[in-house]
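One protein chain omitted, others in place.
Chain lettering (A and B) follows the sequence in which the chains are written, and residue indices restart at 1 in each chain.
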Amino acid sequence: MHEQSFLKTVFGRLTIDSLPIHEPILFTTFIVVAALGLVILAAITYFRLWGYLWHEWFTSVDHKRIGIMYVVLGIVMLVRGFSDALMMRAQQAIAFGANEGYLPAHHYDQIFTAHGTIMIFFVAIPLVVGLINFVMPLQIGARDVAFPFLNNLSFWLTVAGAALVMLSLFVGEFARTGWLSYAPLAELAYSPDTGVDYYLWSLEIAGVGTTLSAINMVATVLKMRAPGMTMMKMPVFCWTALCSNVLAVAIFPALTAAFFLLLLDRYVGTNFFTNEGGGSPMMYWNLVWIWGHPEVYVLVLPAFGIYSEITSTFTGKRLFGYSSMVYATVVITILSYIVWLHHFFTMGSGASVNSFFGIATMVISIPTGAKVFNWLFTMYRGQIRFELPMMWVLAFMLTFVVGGMTGVLLAIPPADFVLHNSLFLVAHFHNVIIGGVVFGLLAGITYWFPKAFGFKLDPFWGKVSFWGWVIGYWIAWTPIYVVGLMGVTRRIHHIDDVSLQPYFVVAAFGALIILVGIVGTVMSIVMGIVHREKLRDVTGDPWNGRTLEWSTSSPPAAYNFAFTPVVHELDTWYDMKSRGYERPAAGYRPIHMPKNTGTGVCLSALAFLLGFGMIWYIWWLTAISAVGLLAVAVGHTFNYSRDYFIRAEAVARVERERTRLMAPGA
Amino acid sequence: MTAQATNAAAAEQRVFHLAEAEDHDHAGGNGATILGFWIYLMSDALIFAALFATFGVLSASYAGGPAPREIFELPLVALNTALLLISSLTFGFGMIEMEAGRARGTQLWLVVTALFGAAFVGIELYEFASLFAEGATPQRSAFLSAFFTLVSTHGLHVTFGLIWIVTMLVQIGQRGLVIENRRRLLCLSMFWHFLDIIWIGVFTFVYLFGVLR
Partner (left out) sequence: MTAHDLSASRLHDHGDTLGHGTRRGYLIGFVLSVILTAVPFWLVMTGALHDAQTTALLIFGLALVQIMVHVIYFLHLDTRAEGGWILMAFVFTIVIVGITIGGSIWVMYHLNTNMMPPMPMPMPPR
């Protein structure tokens, strides 16, 4: 008995049974992942790269490095999230009639929950934040974001959240409640195990990171633009970055509060969202969707910005209707905050409430349509170059618009009463997320990769990636629209009606084609590195771009710009090029830079331990981590020497090397 | 004049980078801290908005337990409100000392502010203890869950403010009113006044409305 309570004190509710020793699939996965992880760790140690990684990357406060790390995180988590998708498609392709498939319900439920949670929070958000991080400060002519240390902290807090989700695969269970973990199912009475706790702590921690990052980006755009760059002379991508981050600042508090209240219900026994004690589970839905709807606009607005940049560059024309693009972006931002109820039309709020939100939802398609027309008018009579980034734009326009239309269909409450929680809904949001956000991110990565690394991605594998994703998307999701219209519900691991099986088989086949696309993406990076000399660009401007990031070297120097740019026109770099701009060859001055710091890594590690302790009821660990967090945070404020100067001679050396490389015959 | 010649003439006049005189990069910060902190405060206001909304929705869900009229002691709340309001005034006096460059004066008013703030938190804890003794706990009903959470979240913010004040007292003692400390004091003052604004919401919509119900 004594030993029992000692173990409980030390390990909380963590026991040997929390490990997947009885689950063959999980156990095998663990062996593979552990082996892969050990190989990577061994390789880093063997090549003595720890010092390099720590000093050049992990402790870096450089927005370019942090942006790249976010993108790496997003791609790694994409592999995990897509594995979940493949498992679901496989199960749904075979589990008909007498065949129960290979995944029991309680396992399947964890997979679809993990899939959604990972794809939104640990793939889409990091990729968007990563691209904005890398590109936006360069586009506004700044040397870094407003708060470089906070930027580093935000990244590592996101990693801490991702680590908790990944850990849940092997230690304990993940939530089975869907990617938004609805009450009352998520309450302690119905989900007593670690699942919902993993979900909540992981997202609370990552959410702090995202909120801080959003504040950072807003302050950067508002305060750090180069002289002469008024708001209306800013690249459209920066406008979408601004609006997306303003929206993020506005909504993450609602999610933080909702999760905080659910945590209180689970840990303290309060009655916010319980069925008894006067609780209101519907209030949870209300709060999470106040977050959830604007969130998708947080993701898609930067994608729209990427399309604007690419369309303009690859048609050799200024973007058509710049002002209307800006106004449309701002209108979408505002409107996205007043449509959230369309996610629960069927919950019973009645006709007056439903009609307001239904109409508001339909109205949002208008500014979006205006943007599509602006892209089309930009292309009209332009000199279109069908390089890979532009191909993504076309695929987006043809794919996303269909998703938008099914969205307008779902916006009609009576229609939604039939289609709510059907596979039609699932097809709709995958349509807009893949066709809108994912295609945009892949386009952006292809477009800006040469700026970040100095060589283009491998074009052949890029095209494999493109066709895999586009053809795969259409084959995977068209059948799902069809069966959704026919009445099939979402989130089920088995279907009785065997006549529906062909659709799911086709969909599974489509998922495999998307897998080819993902392999293509990874290979385009790998083969790009292998062939980098052939693909190299020394000009810094491989696409004949129009905005300021293309005036820097590829990759840009740590300080971005040797001299603060002065802006006169929209499409600043195009303006500079057409007026015969030449880089100054002398007159360099010392440049003020922030120092690297390990505090972000430290705080995030403590946050991870705090989360782990809370999940497993290991109270001593929780207490130590909490105190540690406070101590490290306060201790960090006692460091007043956080910056240094790059000497003028060092700047001169870097700039002269660049001139040398750019010279013909270098 | 041909278009090219016009352009060439224009190029001579256009300056694409800052001249030596203006482009001074120095260690004074980039000037974004105040705006950035203000935006953080706005996000904090939105957390409170969600908590107020939840309180609003659950404010009548007594589940057979105590209702506001039975448990709220308005005189105590009035006292607490007064303490917090006075602390805002004393913080303001501290900021006047800071603008005048007087480190000692700043520290003095910060201590006074902290004392009023600590009294506020202390009285709130006393209020909670007596509520618990009556059986009015956060677990009793949704109304009480919402009440305790909203008021505690505010109280926790005040507590963090107190920790921050103590930290500033030490840092001003060590380095005086250097620019970093001034910037931090500006942020702390925004934080402190913001908490008093939230309290206006609390005493109005929780306590006064509760008793009126």
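Definition applied: a residue touches a chain if its C-beta (ideal position, glycine included) is under 8 Å from a C-beta of that chain, and two chains touch if they have at least 3 such contacts.
Since the structure is predicted, the reported quantities are computational estimates derived from the model, not experimental observations.
**Q** Could you tell me which of A:142, A:180, A:214 or A:254 touches the chain that is not displayed?
**A** A:254
**Q** Of the listed residues B:67, B:89, B:115 or B:166, which contacts the missing chain in the full complex?
**A** In the full complex, the listed residue that touches the missing chain is B:89.
**Q** For the chain that's not shown, point to the residue among A:353, A:384, A:471 or A:662 touching it.
**A** Final answer for the missing-chain contact: A:353.
**Q** So one chain is hidden, and I want to know which residue out of B:52, B:116 or B:147 touches that hidden chain in the complete assembly.
**A** B:52
**Q** Identify the residues of chain A touching the omitted chain, counting contacts across the whole complex.
**A** Looking at chain A, the ones touching the missing chain are residues 222-223, 227-228, 246, 250, 254, 280, 282-283, 286-287, 290, 337-338, 340-341, 347-350, 352-353, 566, 568.
**Q** Which chain B residues touch the hidden chain?
**A** 14-15, 18-19, 21-22, 24, 26, 28-35, 38-39, 42, 45-46, 49-50, 52-54, 56-57, 74-75, 77-78, 81-82, 85-86, 88-89, 92-93, 95-96, 99, 179, 183, 186, 190, 193-194, 196-197, 200-201, 203-205, 208-209, 211-213
We adopt the following convention: only the chains that are shown with their structure count from here on.
**Q** Would you kindly tell me how far, in whole Å, the mean C-alpha position of chain B lies from that of chain A?
**A** Their C-alpha centroids are separated by 31 Å.
**Q** Considering the complex alone, what residue numbers of chain A touch chain B?
**A** 146-147, 211-212, 215-216, 218-220, 222-224, 227, 249-250, 252-254, 256-258, 261, 264-265, 268-272, 274, 276-280, 283, 287, 290, 561, 563-566, 568, 576, 578-581, 584, 587, 589-592, 630, 634, 637-638, 640, 643, 645
**Q** Could you please specify the touching residues of chain B with respect to chain A in the complex?
**A** 7-8, 10-11, 14-18, 20, 22-23, 25-27, 30-33, 35-36, 39-40, 42-44, 46-47, 49-51, 53-54, 57-58, 61-63, 138-143, 145-146, 148-149, 163, 167, 171, 175, 178, 180, 184
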